[in-house]
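Yeah, one chain of the complex is gone here, protein chain that is, but the others are all in their spots.
Now for chain A:
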Amino acid sequence: MTVDTKLTYTNEYIEQFSQDRNEPEWMKTLRLEALEQVEHLDMPEPDKTKIVRWNFTRFHHDFVSGENISSLDHLPEEIKDFFDQDNLPENLLIQRNHSIAHAALSKELKEKGVIFTDIFTAMNEHSELVEKYYMKDGVAVDEHRLTALHAALMNGGIFVYVPKNVQIEEPLQAVFWQEKPGLAYFNHVIVVAEQNSSLNYVENYISNSEEETVANIVTEVFANDNAKISFGAVDNFAENTTVYTNRRGIAKRDATINWAIGQMNDGNTIFENITELVGDNSLSHANTVTVGRGKLIQNITAKTIHWGKNSEGYILQHGVMKDSASNVFNGIGKIENGASGSNAEQTSRVLMLSEKARGDANPILLIEEDDVMAGHAASVGKVDPMQMYYLMSRGITRKEAERLIIHGFLEPVVAELPLESVKKQLKQVIERKIN
C-alpha cells in the first residue's frame, strides 16, 4: 500500500503566506528553500514504529485567528481547567488557533528586556535575534521530511528570550489551543536563556478536534553559559491529530536544561527530545510521562548527546498503557569522544494495564570515550500484585489501589513540573485517561 505524502503547496502559496504575516526576507527564503527539500527528504524512521499509514498530509494549513480573550475571569470552558483561577500566572500567552488571544508579561520583566511574544511579532521586532536561533544550531531544516515541512509551513508559535543575568522565578506559561477542527498546528517555539540567566517555562497544547489533522511542532531551547532552564509541557492533542513533536535543547558551559513533559496525546505521536550537552559541566534531566489509551501508537525518544566534559544527562521515561495502546520508549545516551568525566543514565519503564496494550523500553548507550559513567534500567510489566495486595490489605479497594500505584508510577515526572496549576491539571488528565 502506498500512502500519499505528496503535498500541494506551491512557492506562490508559501510566498503569499509569508507576506501576509509580514515576515522578514530571511524567513521567506528559509521557507522556500525548505519547501524545495521536502520532496527529496525521507520521512523520519522512529525505531520500532511503522508510520507509513499515518496521516501527515490531510490538514488545513491556512492561518486562522482565534477570538481574543480579554479577561481571564471569563475563560472559555474548554481551557478553564488548565488554569488555577485563584493563582493565574502573571506571565501568560494564550494562542488560540494561530493567533495570540491573550498576552501578559509583568512590567518588571519587560523592563529587564525579557521577550515573551508570538513568533511573528518577534520576527518583526527582533528579526536578527530570531534569525540567529531559528533552525540553525538546534533543529536543522533538512533532518527529514517533517522538519523541512515544518520550516516551510510554520504557522504559529512563540519566542521567549531572557537577557544576560536575568533570573526569573515566576513561571512563564504558554497555552496553545487548537480550537478549530481540522486546523494544522505547525508551531515553532524558541526559548533562549542568555548567560547566567534562568527561567521556568511551561506550555500546554490543547485540542479537541474531531476532524483529522496534523501537528508538527518544533521547539528549540538554548541555555547559554551558566543559564538554567526548566521546561515543562503537557501535550494534549485529540485522537485524530497525528503529532510530530521535536523538542531540542542546547546546553552550553555550566548550563542546565531540565525537561518535564506530560505526553498525553490521544493521536498517534512521534516525540523526540534531544538535548545536546555542548558545554563542559552542562546538565540535563529529561523526564517524560505518558498515558496511552484507545488505539494510540506512540514513539518517544529522549536522547542526550554529551560533547562537554563532565556533562551529565539523565533520562527518565515512565509510561502507562491501557486498551490496545502501544508505546515505544527509546532512551539514548551518547557520549562523544572528548567528553571525559561525563555521566549518562537512562531509565525507561512501561506499565501495562491490559492484555492488548504494548510497551517497549529501549535504553541505549553509545560511548566513544573511556573515562565516563553510564547506566541504564528498563522494565515493561504489569501492576505488581504484591503492591496491590499490600494496599488492599489496608482496606483500599482494588480500583483505588491501582489508581494509587499508577499515579505513584507517574509522580517522579509530574512532581518536576514548574507550575502547581499545570501539575494539578496533568494529574486530572491522567485521572481521566486511566479511568
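Quick note on the criterion: contacts are C-beta pairs under 8 Å (C-beta built on N, C-alpha and C of every residue); 3 or more make two chains touch, one makes a residue touch a chain; residues count from 1.
The rule we apply is simple: contacts and distances are computed from a predicted model.
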Q: If you had to name the missing chain as UniProt does, which of "Succinate dehydrogenase, cytochrome b556 subunit", "Fe-S cluster assembly ATPase SufC", "NADH-quinone oxidoreductase subunit N" or "(2Fe-2S)-binding protein" would it be?
A: "Fe-S cluster assembly ATPase SufC"
Q) Out of A:Val234, A:Ile250, A:Ala344 or A:Ile405, which touches the unshown chain? A) A:Ile405
Q: Would you indicate which residue among A:Leu72, A:Leu129, A:Leu365 or A:Ile396 is in contact with the undisplayed chain?
A: A:Ile396
Q) In the full complex, which residues of chain A touch the absent chain? A) 384-387, 389-398, 400-401, 404-405, 407-412
